[in-house]
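All protein chains but one are shown in place.
Moving on to chain A:
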Amino acid sequence: MATKSILKNIDIRERRMGRALILALEKSEAKKGKQVELSRICREIKGEKIKDIFGNI
């Protein structure tokens, strides 16, 4: 992970990279990644609820 990655484009111009990208896409599509179950329920909170929880900081 790197901040710079956020600012860079992904241009594939070399044949070796083009082939590797497509193989990766196909492999990932077929791949069965591990099934991850969250150990706690997750909810996203927005708006005034954020103030309710953190307003006293």
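What we mean here is this: contacts are C-beta pairs under 8 Å (C-beta built on N, C-alpha and C of every residue); 3 or more make two chains touch, one makes a residue touch a chain; residues count from 1.
Following the convention adopted for this analysis, contacts and distances are computed from a predicted model.
Q: Assuming one chain is omitted from the figure, identify its UniProt name from "CRISPR-associated endoribonuclease Cas2", "ABC transporter substrate-binding protein", "Acetyltransferase (GNAT) family protein" or "Cobalamin (Vitamin B12) biosynthesis CbiM protein".
A: "Acetyltransferase (GNAT) family protein"
Q: Can you list, in ascending order, the chain A residues touching the missing chain?
A: Where chain A meets the chain not shown: residues 1-15, 17-29, 31-34, 36, 38-48, 50-51, 53-55, 57.
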